[in-house]
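This is the structure I have questions about; it appears just below.
For this view, one protein chain was removed and the others were kept in their places.
Chain nomenclature is as follows: A and B, assigned in order of appearance, with residue numbering initiated at 1 for each chain independently.
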Amino acid sequence: MYNKGLIVPGLIILVLLVTFPFWFDAFSATKSTDPTVEPPPGGEQHCIYPADEMRAEHMVILNEWRDDVLRNGNRGTVTVDGKVYGKGLQLACMKCHTNKEEFCDRCHTYASVTPYCWDCHLTPTQQKAGLKEAN
Amino acid sequence: MIEKALRGSSRYWTWLGILAIFIGIGTFCYVRQFLIGQGLTGMGRDLGWGLYISQFTFLVGVAAGGLMLVLPYYVHDFKAFGRITVLGEFLAIPALVMCLLFIIVDIGQPLRAMNMILHPTPNSMLFWDMCVLLTYLFLNLICSWVILTAERKEVAPPKWIYIFVYISIPMAVSIHTVTAMLYCGLPGHEFWLSAITAPRFLASAFAAGPIIIVLACLLMKRIANFDAGKEAINKILTIIIYAALINAFFVCMEFFVAYYSTIPGHMHSLDYLFFGIEEHGVMYNNLVPFMWTSVFLCFGGLIVLAWLKLSKKVMTDAADWIIAAGCLAVFLSLFIDKGLGFVLGGLAITPFDTVVEYYPTVNEIGITIGIWAVGIFMVTVLYKLAVDVEHEVEE
Partner (left out) sequence: MDTKRRTFLKAAGVAALAGISAPAVSKLAEASASAVPAVAENSGGTAGKMRYGMVIDMRKLYDRPDIQEKMAAACRYVHNIPTFDDPKSEIKWIWSAPYEQAFPEQSSTHNADVIEESQFILLCNHCDNPPCVRVCPTQATFKMEHNGIVAMDYHRCIGCRFCMMACPYGARSFNWFEPRPHIAQEINPEFPTRMRGVVEKCNFCAERLARGEKPACQVAAAEVGAIYFGDLNDPESEVRKVLAENPTIQRKPNLGTKPSVFYIV
């Protein structure tokens, strides 16, 4: 091989860089854990679907609600445990999950996902306190 | 073939280095705009488009200009253009990249640009603009690359490439027609609502694009030992003169329609551009000096070029400087006419019939210069590639 003195060290550095997450995690003192989320502070037990389905499908549900409400004008309602909510992030989900930071953000931060939902939709803290204080 | 772009004289690298500085400045300015908002530009509620879209409009024309080399060579067998058609394609590629960059820096949510592809909207001209621009970019990439490679290997290009070459001919017309359709179908702006917008764009494009090629050839004769040939340059000058004359004629027709009918919707934008409008005691005339300069540059440049040809002095060596001066004058005139005149003139009159003047901000100009630097960078690299292949074949 030509330039063996450059290529082999280079390859080793590349392999180390690519596998960085694995060996760094293995050797670090603090162990990373799966995220845990807080249930709604109001004590609601049920969501519109079971938790596993919500975890997997909540973006799909929100997108379908969005298209149904905005494009088809079906501003209908969802009923959970006898309580009626409008269709939408702010009108349904945030009414129960008033602890966005302990619920939504836990998994999103862990997975390094930054959904832009809350650029527009008000979190419960913002709805109550007014934007200037909450931000 | 790309290795040819990586080897060059110190002059080449210095030039690329200078351009890289401007690209860096443009990037920094864009990051600021991305984080803070389009409010950093001079655009506003009553003036939704500005410098970025005006540059986009002009550069689509420059990209279409390569047609004026492809058509005579591939369809009409004008052999003198054989060595320089690749220059037309290698100008179209950076011009199209610049167009796409100007669109990306202009839209408010660039990360959602894929929405145009995920939700195709055939009734929107912007959708079709995206389609034809990307298609034309692809066509130029494949045609220039295959034909240049064949030239380097000193074989005839494969027959299938001619399908793409012939498709690129109507596509060149289509890219600028669709861009014109962005403007000439809008009911809110009477200044743009004219059938002659598309022909005017095309005439201006077929002058502006070849001018850059002429200027590049004259420059490369001096610094890169590449001679396009007097016959080719002479023919391109003929094309430029006719195209610029036709564009001037179309602009004069706009004047006639506006000022003979005295319909305010048509007149107001021309009033603002060429004479200034006074409203509530304030005089709005910041573009007036530019427009008259454009008029004088156009006719001055055309007179110089026409004199060169008619006096048969165009074939002499000394004529090169005069050709460059004349071409530069016409180019600047077309740049002002289409970019500032047409786009900003139409925007200056709001739907409420008030006047709003546009002053680009420093940040906006920084981004614009950065994108132009990207384009000139690409043109430098690609033209060097073409000229080096030429030299390799000659040996």
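The definition used in the following text is that a contact is a pair of C-beta atoms (placed from the backbone, for glycine too) under 8 Å apart; a residue touches a chain by one contact, two chains touch by 3 or more.
Model, not experiment: these values are computed from the prediction.
For the options A:Leu16, A:Leu70 or A:Val113, the residue in contact with the chain missing from this view is A:Leu70. Remark: the omitted chain is touched by one listed residue; of B:Val62, B:Val86 or B:Met130 this is B:Met130. Where chain B meets the missing chain, the touching residues are 36-39, 43-46, 48-49, 103, 106-110, 112-113, 115-116, 119, 121, 123-127, 130, 182, 185-189, 350-354. Summarising the interface, chain A meets the missing chain with residues 48-49, 57, 60-61, 64-66, 68, 70-78, 87, 90-91, 116, 119-122, 126-128, 130-132, 135.
The working rule: only the chains that are shown with their structure count from here on.
Separation between the centroids of chain A and chain B, computed from CA atoms only, is 45 Å.
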